[in-house]
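Here the complex is missing a single protein chain, while all its other protein chains stay put.
To keep things simple, chains are lettered A, B and C as they appear, and every chain counts its residues starting from 1.
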Amino acid sequence: MNRRRAGRILTAVLIAALAVPLMYGMVQLPAPGHADAPAHTNVSAGYIERGAELGGSENLVTGVLLNFRALDTFGEVLVIFTAWLAVAAVAGTASNAERDPVPPSPVVDYVIRLLGPFIAIFALFVIVNGHVLPGGGFQGGVLLGAMLILLSLVMDAETVARAVSARSWIWLRATGVLVFAMVAVMGLPLAGYLFGLPDEPGLRQVLTVALELGIGIGGGAVLAGLFFAIAGADRS
Amino acid sequence: MIDAAHALLVCFLVIAGAAFFFIGTLGLLRFPDFYTRIHAVTKCDALGAGLVLLGLAIWRGPDGEGVRILALIALLLISSPTAGHALARAAFRTGLKPWTRNDGERDGEIPGDASERD
Amino acid sequence: MTGSVTAKYREMRVNATDLFDLVLLALLLTCAIGIARLKDLAACAILFSAYSFILCLVWAHRGAPDVAMTEAAVGAGITTVLFLVVISRVGRREK
Partner (left out) sequence: MSAVHRWVQLSTALFVFWLVLSMPLDLSDLLWGLPAAVAAGGLAGAFLWREASPGIGARRVAGLVFYTFDLVRQIVPAALQVARVVLDPALPLDPKMIVHRTPLDDDLERVTLANTITLTPGTHCVDLDGDRVTVHCLSPSFAASLIDGSLDKRISTSIGGVERDE
């Protein structure tokens, strides 16, 4: 009892000791959105001024992600793929979950079947327009994955998982990594360095959209794969 | 004149939507059990948000954004009652008993903390 | 004359924006404390979904629609589903 109380006091003291310098630092931060803040006066001003031209897409975020920091993004795509590999290795061999005894409601079934294709179209729209509008490969990919998970709620996960053969699923999940690696290597002849995009605007746009599509399809397939593996519907 | 009527209509719709949200939230807090509460939540979600969005669509006029907001309303009118139905059905199929007036009187409980405890 | 009025209006709007952010942050904090304290994992998952959704509003309000979209889809949508699937397989009480 006494020890517990001492522990609590110690925790409180430690938290206070941590909080005071943090708060002191926070008071000295410039106001959010202030024009003179260091974050707005150095590199980001350059991004905003010339990013659209140099990055090759009207949406600055996409330009930064796919061009200036392509290596980081490649790492991210690899991490997503690796996450699926890890989950599949741990959970993929687990026995199948017991069947849900209650069939889905006919209302839910009908509405999800009706809306599913529209969600897919919206996901594709987000992916393809990632260089102009908010969104892009990652966001659209998540929407695709969400659609597959939604469908497997009404259609039985195994049916959805079997719509594509196990081998094709693996290729689909690797699409992001493969397309990114391909574009990166193509940078050598086209721009003179790895991960470079060519200067010619038409070609650059085609490559940007290809990257977005690859990331989107790969991301969606990985997310759906995570769900199938955890729900025990994965036989690959 | 037209502008004023336009703005007035938009204001009316948005305020009506907000009133819907208010009443729905009040219902959520006052109603006694899961089934009656889900009544409040579903209607709030679909009709309150629908009215606010309709106001915004009229505010934008017939350009791309306005039409997209109308599509959003259609989606809301389809998906929100379906979600409410799915929740209520899950509770019904797993055997949650609805609160009735007689229960409340017999147990001497006031509406607001009957059933739904586990 | 009109200039000063618009400037004043702009000032008011900035304050209202900050207030909105503060309300959202307070809600975030409430959710976070709830997640840390609850023992029922399913309730935690739902609360975490609410947390992500509020964070999504913060992103959107701070002018980062790309991040907001990801947060809504991943945080509020898919992560919740994955949590719930896992919970349905391992049991919902924290030991």
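Assorted remarks:
By definition in this document, a contact is a pair of C-beta atoms (placed from the backbone, for glycine too) under 8 Å apart; a residue touches a chain by one contact, two chains touch by 3 or more.
Worth saying up front: this structure is predicted, and the values here are computed from it rather than measured.
Shown chains touched by the undisplayed chain in the intact complex: A, B.
Here one chain is not drawn; of A:Val107, A:Ala166 or A:Val185, the residue touching it is A:Val107.
Of the residues in chain B, those that touch the hidden partner chain are 20, 23, 26-27, 30-33, 35-36, 38-40, 42-43, 46-47, 63-64, 67-68, 71, 77-78, 80-82, 84-85, 88-89, 92-93, 98-101, 111.
Residues touching the missing chain, restricted to chain A, are 105-107, 110-111, 113-114, 116-118, 120-122, 124-125, 128-129, 151, 155, 163 (touch as defined at the top).
Convention: only the chains that are shown with their structure count from here on.
Centre-to-centre separation between chain B and chain C, using Cα means, comes to 21 Å. One finds 32 Å separating the Cα centroids of chain A and chain B. Of all residues in chain C, none touches two or more other chains. The residues of chain B never reach two or more other chains; the list is empty. By the touch criterion given at the top, residues 59, 61-62, 97, 126, 134-136, 138-139, 142-143, 145-146, 149, 223, 226-227, 230-232 of chain A touch chain C in their complex.
Those residues of chain B that touch chain A in the complex are listed here as 75, 78-79, 82, 85-86, 89-90, 93.
On the side of chain C, the complex with chain A involves touching residues 65-66, 68-70, 73-74, 77-78, 81-82, 85-86, 88-89.
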